[in-house]
Structure formats: C-alpha cells, structure tokens
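See below for the structure under consideration.
Note that this complex is displayed minus one protein chain, with the remaining chains in position.
For clarity, chains are labelled A, B and C in written order, and residue numbers in each chain start from 1.
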Amino acid sequence: MAKTVVLLCRCFGELDGIIALDGIADRLRAEREDTSVYLLNSLCMEEDAHRIGALLKQEGARAVCAGLCAAGSKREALWESLRNAGIERSGLFTADLREGCAWIHQGNPPGATEKAKDLLFMALAALDEKKASADVSADVHPECLVLGAGPAGLAAAVSLAGQGIPVHLVERAAQPGGMLNLISRTYPGDDHAKTRIEPLLREVETNNMIAFYPRSKVVSVRGFAGDFKIGIQGPDGTLRLRAGAVIIATGAGVLLPRGLYRYGELKQVITQMELERQWIRGVPDDKRFAFIQCAGARSPERAYCSTICCPSSLKNAMRVMEEIPGGEATIFHRDIMTPGNLLEAYYRKSMEKGVRFIRFHEEDPPEILGGDRVEAIRVRDAARGKEQVLALEKVVLSTPLVPNMDNRSLRELFQLELDSHGFFSETYPLHPLETRVDGIFIAGSARWPVSSDKAMEQGEGAAMKALGMLKRDRVSALSLSRTPGEKPGHGTVEERTCTGCGNCVSVCPFLACSLQERDGRFVSRVNKMRCKACGSCVSVCPNGTMQIPEHNYRMVGAMIRRAFP
Amino acid sequence: MEEEKRKNRTELPKILVFACRWCGGIGAGRAGWKRLEIPASFRIIPVECAALVEPDAVFRALSSGMDGVAVLGCHVGGCRYNEANHAALKRLDLVKVLLDTTGIGGERLLLAFGTAHEDHQFAGIIRRFTDFLGKQPPLEPWTGFAKNADLRSEG
Amino acid sequence: MAVLVVGGGVAGILAALDLARAGQPVTLAERFQHLGGQVARLDKIYPTDHCAFCPLWTDIRNCLDHPRITVLSSATIREMKKEGDRWAVRILREPPVIEERLCIFCGRCEKACGEGAVHPLLDQAYAPVYCIDAEKCTRCGRCEPLCPTKAIDLNRKTVEDRVVVREVLWATGFENGDLKPLPEFGYGTHPDILTALEFEEWTAESGANRGRIVRRSDFRVPSRIAFIQCAGARDSRMYPYCSSVCCMHALKQAEWVKRRIPDIDCTIFYTDLRAVGRDYFKYSMKDVPGDPIRLVRGRPGLVFALPGGGIAVKYEDTFKQERRIERFDLVILNGNLKPAPAPETGMGPSLLDGEGFVDTAVGFGCGFAVEPGDIMDAAVQAASASMRMIGRDKN
Partner (left out) sequence: MEEIRNIARDLLEKKEADGILALREGDQAVVEPHVFRDPGDISRLVTEPKWLFAKTAMKILRSSPRDFRLAVVVRGCDDRALVELAKRNQVAEENLRFIGLACTEDQAKQCFCERPYPRTIHGGKPQPGISFLRDERVRSLLQGDSAERMKRWAALLGRCIKCYGCRNACPICVCVPCKLEDEVWVEKGTLPAERLVFHLIRAFHLSDTCVACGACQEACPVSIPLLALQLAMREALKDRYGYEPGLDGERKSPILKNFTEEPEAGRDVPDWVTPGDTENE
C-alpha cells in the first residue's frame, strides 16, 4: 500500500495544553506501521516548504495526511512542498486540528484530544481509499461563434475580430443591425441609431476576420468549452463550424399589446416601436401625445420591469416637445425607472423640457375616450387623488421586451438555463455574462432587456470573457472547476455495473450525464468538461456505480467507521 | 427503562456532520477563529456540496453508533452548483420520513442551510442539536447485532 | 506592458482577472489592506440572498494566485504623468504593521494589547489576519516579541513604487456620503438613525451582533423599522443622481429583518421603487414571514428623536394624500452613496464629470466610479472596459 506520512502542525504551540499531540503521534505510530509521523512547529512558512519537501522525498511518501488549521488558511507552503516531493494534490488529506478542534473545545482538553485523534484516523482511513480522477484535456479552437447581429452581437464580433480572433456571426435576418434598424434615436445620447450602428456594419463588411451568415440558424451543437462543433443552416444548405466559445446575443421580441388600451381598435393607439418607425419616416403630424408605461409589464402574467420603456418614453416625449411645434407630451406611469446618473439626468431634463408626468395606480389604469378615434384620456392621478380628463390625439403604449420564440430551442440545443420569464439566465450575479455551460456566454436583451448602449457594453464584455477562454492553448476538465486551486475531481462511471436507470441524467444540474447504448443496454456517461463534481449523481446512483474518486463511498464509509471508534 | 437509559448516559451524544465546503466547512473554521465553545462530540466530514451526501451514509452513520447526523448546505439561491442543494434537501427529507416511521425519529437527521458567515449560528445549531440528542434515548437496539432480548420481547 | 487597475473592489478584481486571462499583465492597486471593497462589508447580496463574500472570495483567490496579476494593497496613487503613450505612476504603500504573509491569527498580540488597537483585519475575510489600528496604537511594542512568526514590525517605512503602465482603469467604487448637510433626516442626532451600510454592518451575521436585530441605543429588539429611500440621492442639494442600488438594498434588508424576527414590522418610504434587474420586481413582491413589508410612497420631510425614546418620521403618503407622523424604533437612511474620490492624477479634473463620476470619454473606468449600479452592472462594465482597454492597444 502507498506509503503515508502524517504531518502534525504544532502551530507554534497554539495547540499545547489543549491537544496532546505527542500522545496522538504515539497512538498513530502504534496502530499503523506503514505510516511515519512527524510533529512540526509549523507547516505554513516559506522555509518549511523545502524542509517538508526534503522530508517527504527521503520517506518516499506517496500520500500525506496533515493535521493543521482550517481550510481557507495558508496552504501555499504545504502545496509547494508536495509539488517538490512529486505528490498529487489528491494525495493530500487534511484534518482541521486548530480551528475545528483546539479552538472550539478550549474548555475541554480531553475531548479535544480525543476528537483530534479521531479526525486523524478518519483522515488516514479516507486517504487509503482516496483516488484521483483521470483528467481529460483538449486543444482550444481559437474561433468564436456569435449568435445574433444586433448591437450586442456586432459589438462582440467587432471587438473579438480586433483581437485577431476569427468570428462567425450568425444572424436570423437578412441584414445585421437588429433592433437598431427599427428605431430612430437612442437614449440618453439622443444620437441617430444609424450613426451608432454604421461603424460596426462597416467593420463587419470590411474586416475579413468576421464571416457573416445571414438568414441562418443553429441546428446542432456538440462538444464542450474550447471546442464546440456547431451546425448552421443557411439559405444555401447546412455547414459545420468549430468554435472555442459561443456568444448568444439573439435579442428579444416586442410585445404586441392586443386588447390593451384599445390597441388594434383605434389606429391612434400605437406602440413605442411604431412611433419610432414614424420618426424614421418624418415628424408625425399629431400634437398632443400620451405615453402609457407598463402596458403589459409589471403585471401578473409578465411580472418584470422591462427596463428600457421609461427612458425611451422620455426620449420620444422630449422629441415631441422639441420637434413638433405646439407639441404636448404626457407620460402616464406607475414608477419612472431611470436608475443611475445618466438616466436620472435625462429624467430631470425631460421635466425641464415641460414633459408632464401623471402617476396612476395599477388598479385603475387610464381609460381612452372617443368613439372611432382617440379624443381624450381619463385617468385617476394617484399622486393628487383626483380624476382628470385630457384631450389628445395620439396614445403611445410602452410595451415590454419579451423573450424570443427561439430561446427555448436554443436552450435545448445549448442546454442552457432560462429564467422564469424565458430569458437566458446567468450562473451567479458576480458572473452575469456566463451561463452554466463553460464557454457559452450571453449578452444583450437575450439575457435581460437592455438599452442599445448597455447591449453593446455587454457584447464587449462577453467578448472579453470569450477571449479569456480562447487565449488558453489547452482546456482540461479539472481546469474548468469552480474551486480555486483544488481538484474536486468529476463523476466517473463503472460501465460494467451501470444499470442505465438514468437517475444521474435527470438530476445533474449541469447536464453532464447522458445515457448511451452499449451492446443492447444503456450506460451513463459523464461529460467531464461539464461536470463540476457537485455529487448529485453520486447520491442518486442506486448501486454506487457513479463515483467521484476524490470522494468515493469507500472513503465515506471508512471515515464513518473511524469517527467514533 | 428509557428513563434510566437517559439518566445513566454519561458521554455526550455522537454527531456526524456533513458540511458543504462553501458554507458549513468555512463556518466551522470561522467559529474557531472566534473561539466559540462547542461540545467536542461532533466530527465533520467535508463534502463538495450537500448534494453529495448519500442517504445511505446517513443510515450507515446511525447504525455505526452516531446519535445524530447533521447536513449543512448553502441557502437556497446560494448553491454554487445550480441549486443542487434543492434536490439534496428533498431526498434527505424523505429519509426523515423513513426514520420517523421506524420510530428512530426524523429529528436525528438535521438539515440546516446557511452561509459561511453565520458562524455563531453554526455553533448554535451544533449546541442545540447536542442538547436535543442528549434528551433522546440512545439507539442501542438499532446498532450492530440484534440482542436476543429484543427478539424475545416481540414473541 | 502592464496596465494599472485602481481599486480592488468587485469591479477591479473582475477587470484584473479578465485582462490577465486574456494575456495582459496587470497591476492592481487597492487603497485598503484587503481586496473586496464594499462588497466584502456586505452581509448578504440580492437577489440570491446568499452571503456576499463566498462568491467573491473565489475570485479574490484566483486574483491573488494569478501569475500575471501583481496586487499592491494599502496603496495610494501619488501622481501620474503622461509620458508619450504611457503613464508613469507614483504609488505610496504603507506595508501593514502585521505582515499578512506571516500572521497565523493566533491572537497573542490581540491579548497582549492594552489599548485594543489590534483587531482582525476584516470580519468576513478568510484566511483571517490581524491588523493594528494606527490611531489607537501607542507603539509600546508589547506585541512585537510575542509574535511567534515575527510578523509584527512596528516601524515599517512607507514604500514608494514607480510603475510605468500603458493604461489606467479606474474602479475606485463608492463610499458613504455624509448626511449631516441634510438636517431633516436627523442623521447623527440619535444612535438609532443610521445609514443602510451602517445597518448592514451592525446586523451582519459575522458582525458584532451576529445577526441579531437590535437598536444601537439600548440593544433592545426594535418593533418598528423605517427604511427611508433617496436620502441624499435624487436631491439637488446633495446627489442629483439615483444610486440605483438602494431600493433593492432596502428590500433585501427588510426581508432579512423579517426572516430573523418576523414580528418586527418594516416600512419602506420610496419615491420610485426601482427594481429593474432580473427578477428584482418579483423580489420586491416576495412574501416574507409575518406581516408583509409595508411600502409607502412618499419622501419623509422630517425625522427627529422623540424625548420619550423612539424616532418620529413625518411624511406624506402621496397615494393616500395624507400627512402623518409615525413613531419608529430604528430609521435606516438609504441613498447616500457617492463615487469615491479618484486620487489627484495629473489627468486633471477633466477625468471626473460634474457629479464626480469618471468620464469614460477621458479615461477607462468601471463599477460605481463610472455609473451607479449593483454587482451585476459592475461585473459587466469590468468586462467591457477591459475589452476596450486591450482593444485600444491593438489598433
């Protein structure tokens, strides 16, 4: 059996008087001949690294059981010494003797000593059974696939191309530009959408690093972070691409508020997008405008704030005041959502320009009066509490962005996660552009409704994340772990004994497990690149076929048996 | 009979703790840094996530002499592994049912979700769990081999 | 050539990591001794309701371990000179009296110190280290010989580093603005009137009160808590902008108060309930143990301590159109966040716009230094800003 060395840290005498280390050392030596026990003053100082390293070498140690301080403390020296002695990280098992034992049982030295002894024997027992999972690695294919050529997608593609990364830009429509083609101005800069988008379009045309695929969609996805194999279906047949990373920037749709505020019945009731198109054609000839916010949003069926409607109403209201002689604009809102400095300033500006704001309750929304055309609007002003009627010609409904139809199919293809509304959701607030699949990133309104500026920002951000992935020369399963510095391993299947029940497949939070047919029966296979070693599969496997070698059931059993001898 | 057992049990109840490395594991360390006094009768087995705790391990522990098993995971919403802790919670809840049915008592399996910073809560639950188990009758008839006495008692 | 990231908060850390992973050497200068910035002080973050530091810790670790990142902690930027296409930066560092690398957190120094000048560096950080409070320390030198690892050196000299970098990224984050100029909120007149960040630290799980909700005046459990939004923010006298995190922050704090003690009743006075992010609106409608959180639209005009104890809040409920005065036990003022002042740089004042935010037309910036936002916004901006940085160098 592998030669095991036990290193006990006195921690400069911190444990003296609480844990009788010498007694424990004797017990260890007595019970296990194959282990040699060393008491050291410290394990965490630089100079220790060399000493321990030499020690382990001369002992010919293959595994090390260390009794020291809690996880998260200083371990660099110990790891370095292991490296010097050529011992794998998986060959180390630590018992927390300082925080977990001496310091929380100061009042009870015998108990603490007993516990320390047990912890060490548990660690040794575990170490005997501990194994290392086989790592797999692959070359990174330094190309990037960008889905969707809206502001986010274009920004991502252009900035990646600027870094010398070949980009495949796949767009559902015939033209790049996405939402920006449909609107006239962008907030808060109030500059023309064209001027925002044109430099990007030029770049897409001229830069030979970017391959643009119009009228195309993804039909098949295989592979893993660093090397995805993706099938694209375009006007001229399907073609297969390889990409190390994928950025999903497919944008969002706009809600058509059928039946809301008599939309569709009166042709003077239009949506924000229709007004934008009007601006593109020219100045509208109506004078008195009403903007109604949250038309179909922040409601039971769409319980979210679409973020962009308030600022775009402000934008158009101000244009009404400026460009239409004698124009009047009133915004009917529930809350004006202009967080931050720029938007808040924008809000103030609109008030200075004379835009009127009337707050209404969700319970009694404004009512549009008039027979065959809009004549007036009746609303109960929530802030003043009195009802009033305003004469006007046009009603503009601020409708929320809604998830794209094909989000679901993309979810199936890339095995991503959608949130409760149907947008793509991130892994963690700290990593808002990353999905649960490494190497696949999200940006723009496909992720969550955003303005074109923010969408471009996110596009660049996603590009940066993708770049971080593509700049690696190789990607390995254990390098994709979420745990810094350590090897949590990954699920490993004993194919001979797998019953193919598929429990692991349905429980895996990363969809790393899948069933494959082997001579007439099913067996589970783990995509090691996806597995994050959470162990869900292990605890639902009916006969222990699925194991994480670094934490296999034999270890657990052995530790339980040793816990209270 | 139970009363006697309860009275003349001297040593503290034995507790096995499965602690998720992200919350429970660190919480234990932080409790140490704050020098909180905790009964010395629990042993921690660190796991990557609460989802890694096999229900069988709980039975195994109870059967090899533990009085209670605690599983410490992360708050719902805080799991590092896409809510793997939800499924774990559901499984172990079913274990509780089984323990209740057989009269061992589901309370002997403690599920607690928290964060790394709740070190005082960590100390608190271990203390409370220890007290609670101290009041429970020990589990002899269940551990190891059946005693003939038990066999006869049923008849 | 390296780039300089100023500020080791969330934005700074993530930007540094992104740059380093893309092959760009980074120097990360942090004002304090520890990385993590304001998030490290938070107890919980929305919308996950999980602890703030655990996820951040992973990235701090990666940041410290990364070969291409050099971290300069407790560093202040003295001056910056533009030399051709690069910046020459003078950085002053006060090395901590207790060297982090050596401190094993045994606590001997803390016990020895009579003045209580020695205390753990940051309550939430791990691995933990001690630091010495320069004001309190009398330099008696009692702790020095006690340290087993010789980590303490009471007469450390300030070091001056000169780094030449290609670009500078400002991630200086935010800080608590003083509310004294707004007398109507009565900040500073009574211990139970505190700002949101103070409340966060006061009731933190790992803080002095280990998660118990108590008043600062008498350590009793309050029965009514008022959260006053836009205190200082959206106010021409102080901060014209909207801090954009306060609404969710207040909701989170109220929810956690409820989760700990359900029968405290929480009232949030808001102007617009700006819950715009993913599932934030749902979060604002989440049901909590006990009575629901009371949302009142209206900005209190006056907050004053009552002689008999407790604090009176005078407000108008603009939905009900009624003026009222209510008695509360705790009043939390929310919205006094201002961008931390960027050090004098030689870039001239033009770097900052009128409201004290970094003007991205002049320099690179991310996080609160550029625009008020929460962790998600900061993370996005960090990534995009670093993309723009390396982008500029290539073409």
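The rule we apply is simple: contacts are C-beta pairs under 8 Å (C-beta built on N, C-alpha and C of every residue); 3 or more make two chains touch, one makes a residue touch a chain.
Predicted model only: the values in this text are computed from it and were never measured.
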The listed residue (A:Gly234, A:Pro484 or A:Gly502) that touches the chain absent from the view is A:Gly502
Which of these touches the unseen chain: B:Leu36, B:Leu52 or B:Leu133? B:Leu36
Contact residue for the chain not shown (choose from C:Arg41, C:Arg166 or C:Arg260): C:Arg260
For subunit B, residues touching the missing partner are 2, 27, 36, 55-56, 59-60, 62-63, 72, 75-76, 82-84, 86-87, 89-91, 94-95, 97-105, 111-115, 118, 120-122, 124-125, 137, 141-146, 150-151, 153-154
Considering the whole complex, not just the chains shown, which residues of subunit A touch the missing one? 420, 497, 499-503, 506-507, 509, 515, 520-522, 540, 542-544, 553-554, 557-558
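As a convention for this text, only the chains that are shown with their structure count from here on.
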For subunit B paired with subunit C, centre-to-centre distance based on mean C-alpha positions, whole Å: 37
Going through subunit C residue by residue, note those that touch at least 2 other chains and give them in order. 47-48, 55, 105, 126
In subunit A, the residues touching two or more other chains are 69, 72-73, 428, 482-483
Which residues, counting only subunit B, touch subunit A once they are in their complex? 14, 16, 21, 25-26, 28-33, 35-41, 43-49, 51-57, 60-61, 64-66, 80-84, 87-88, 91, 123
Residue numbers of subunit A touching subunit B in their complex, please. 69-73, 96, 98-108, 111-112, 114-115, 118-119, 122, 417, 427-428, 436, 482-483, 488, 507, 509-510, 532-536, 538-540, 548, 551, 553, 556-557, 559-561, 563-564
Residue set of subunit A touching subunit C in the complex reads 11-14, 42, 44-45, 69, 72-74, 159, 162-164, 298, 303-305, 307, 335-345, 348, 361, 382-385, 419-420, 423, 425-426, 428-433, 448, 454, 457-465, 467-468, 471, 482-485
